[in-house]
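Structure incoming, see below.
Just one protein chain is left out here, and the rest sit where they should.
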Amino acid sequence: MTLPPVLEVRDLSVRHLRRSSLFARASYLLALDAVSFALARGEALAIVGESGSGKSTLVRSLFRLHKPQSGQVLVEGVDLAILSPSELRERRRSMQMVFQDPLASLDPTMTVEQVVAEPLQAQRDAPEKTAAHERVVQQLIAVGLDPALMKRRSQRLSGGQAQRVAIARALIGNPAVLICDEPVSALDASLRAQILDLLVQLRRTRGLSLLFITHDLSAARYVCENTLVLHRGQVVERGTTQEVLTRPQHAFTRQLLESTLTVDPVLARQRRAGLIGDVAAR
Amino acid sequence: MNHTLPRISVWMLAALLLAALLVPWISPYDYFTPAWDQTNLSPALAGGHLLGTDQLGRDLLVRLMWSTRISLLVALAASLISLSIGVSWGVTAGYLGGRTDALMMRLVDVLYSVPFTPFVIVLTVVFGRNLWLLFVAIGAVSWLDIARIVRGQTRSLRHREFVVAADIAGVSPSRIMLRHIVPNLMGIVIVYLTLTIPTVILTEAFLSYLGLGAQAPLTSLGVMLADGAAQMRARPLMLIMPATVLILLVYCCNRIGDRLRDRYAG
Partner (left out) sequence: MPAETDLLLQLRNLALTRADGLQVLQAINLDVQRGEIVAVVGESGSGKSQLLLSLLGLAMPGSKTGGSARFLDQELIGMGESQLRRLRGDRISMLFQDPMSALNPYLPLRIQLIEVLQAHRQIGSAQAQARALEALRTVHMPDPEQVLRQYPHELSGGMRQRAMLAMAILSEPDLLLADEPTTALDVTTQAVVLDLLLELRERLGMSILLVTHDLGVVARTADRAVILKDGQVVEQGSALQLLTAPSSAYGAQLLQAVRQLERPPAELDS
C-alpha cells in the first residue's frame, strides 16, 4: 500500500480524572491505553467493545473533543494536534459521524432540510441557496428518503427515518471517513438490516471508509471485513472479522461470542447450557 | 397533572393589557391636566368620573389605566433588556466553558452582592431621575438570575448529541450558539420572561413609591400608591385601587408563568 491511511491512531492514551469525593486525592482512570490502528481508504473496520471499554472516549478523541495524554490522531496524514481551531474544523469535515440515538442527534427545532444543509453552510465556500437545496434533495434520495420529508420537523420522524437523515447530514460534505457509533442499536430489529444495508451500499458506491463502533458482533460481521476488540481501554484482539469470530484468541472475545444472542434455537440452547451447566439443559 | 393555562388569569391579564394599551384613545381625559373645579370627587356613575378624581382634579380611572401602562412598559422593557443580556451572557459562558466561564460567572457573583436600592440611589444622584434610568437599573440587575439559569441549561445542551453533531460538521461556535443553543432555550426563556415581569413590576412600584422612579406628572402604579398612602385616612380608595391592580397584575403573571414552567421547563 502506498497511499497513507485516511485515519491513523498511534499509541493513543487518554485518562480521566476520577475523584470519589471532594477531598479525596485525585486518581486517574486510564480510559484508553496505547491504542493504535489504521483505517485504509475504502476499508470498513469494526471496533467492538462493551460499556467502559473506552469506545466512546476513542470516538471523542478522534474529533479531539478530548485531549489525549499521549499519542496521535492523523487524518489523511495530518496530526490533529498541530491544527488551529478553525483548521481543525476544516479537517473534521473529512471525517463525519452517525450517532446511536438518531432523534437525539437531530436538533428538535430544525426541519430535515435545515439539518442536512447545515454542514454545507458551515463550509468556507458555502454553495448558494438553490444549489444547496439541490444537494439536499440528492442526498435524501441517496439515503432512501422521500424529499417530500424536507419540511418536516426532525422530531416527527420515525427512528429509521431519523437515522437516514443523520446519515444524509454526515455524507453531504463528501467525507472520506464515516464513523458510526452504534448506529442501529436504538432501532427496532426490522429496521436494523435496512440501515446496515444502506451503509454497506453507500460505502461501495462512494468508496467510503467506515469505522463502525458497536457492541454487537453480528452487526460488525455484517458491515466490516476487519475487527478490533477493545476491552478496558486496551486492544485485546484484531484481525479480519472472519478470523476474530471463528478463532478468537483472547478470553474476552470468546466470552463475548458465547454471550451473543442468536435466533438459532439449537445454538441458543447450547450457549445457555454452556453457561449454567445441566440445570436448564432439558 | 393539570397543565392547561389558568383561564381566569389569562382573561384578567388580557383585560388589563387591553386597558393599558388603549387608554390614550378611549379616555376623554388625560392623566396630567389639573381641573381645579373638580378636585377630590368621590366615585360616581354620573358626572363622567367613574372612580372620582384626585386632589388636582385628574380622573382616577384614567390615571389608573395610565399607571398600568407605564408599569407594564417598564416591566416589559426591563425584562427584555435583562433577557437579552442574561441569555447572551449565560450561553456564552456555558458554551465556551473553562476559564471564560469562570471569569464571566464570577462577575455575576460580584454583581449579585451589590445591594440594589443604594445602587439605584447612586445612579439617580449621578444621572438624575428619569424613566430610562429605571429601565437600565432594573434590567441591569435582574439579568443575573437568567444568566445563571441559561448557563446551566447551556452546559447540559452542549453535550447533547445534536450539538456535538454540529460541532463535528464544522459549524463555528458562534453559529452553534445561535442556531442550536438559543432556539432550544426558548421554552425556558419564555417561562422566565413571564416570571421576571411581575418581579420587575414590583421593583418599579417600590422605586416609584420611594420617588426614584417615574416623576410627576408621569404616573405609575408606584406613584399612585405613594399618592394614595399620603391620603390613606381621608380617601382609602386611592390606595386600594392601585394596590388591587398591582396585586392582580402580579398574581396573573405568576400564575401563568408557573403553569408555563410546569409545561416547558420541567
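Here the chain labels run A and B in written order, and each chain numbers its own residues starting at 1.
Please note the rule applied: contacts are C-beta pairs under 8 Å (C-beta built on N, C-alpha and C of every residue); 3 or more make two chains touch, one makes a residue touch a chain.
Quick caveat: nothing in here was measured; it's all calculated off a predicted structure.
J.: Tell me the shown chains the invisible chain touches, ordered by label.
T.: In the entire complex, chains touched by the missing one are A.
J.: If I consider the whole complex, including the chain that's not displayed, which of A:218, A:234 or A:249 touches that chain?
T.: A:218
J.: So which of A:16, A:129, A:156 or A:272 would be touching the chain we can't see?
T.: That would be A:272, which touches the missing chain.
J.: Which one touches the absent chain: A:11, A:87, A:134 or A:264?
T.: A:264
J.: Can you list where chain A touches the absent chain?
T.: Within chain A, the residues touching the omitted chain are 50-51, 159, 188-193, 196, 200, 215-219, 221-223, 225, 242, 255-256, 258-265, 268, 271-272, 275-276, 279-280.
Here is the rule we go by: only the chains that are shown with their structure count from here on.
J.: Just give me the whole-number Å value for how far the CA centre of chain A lies from that of chain B.
T.: Once rounded, the distance between the two centres reads 49 Å.
J.: Please output the residues of chain A touching chain B within their complex, sorted ascending.
T.: Against chain B, chain A makes touches at 63, 65, 86, 89-90, 92-93, 95-97, 99, 101, 104-110, 118-119, 121-123, 166, 169-170, 173.
J.: Mind pulling up the chain B residues that touch chain A in the complex?
T.: By the definition above, chain B touches chain A via 160-162, 164-172, 175, 179-180, 183-184, 186.
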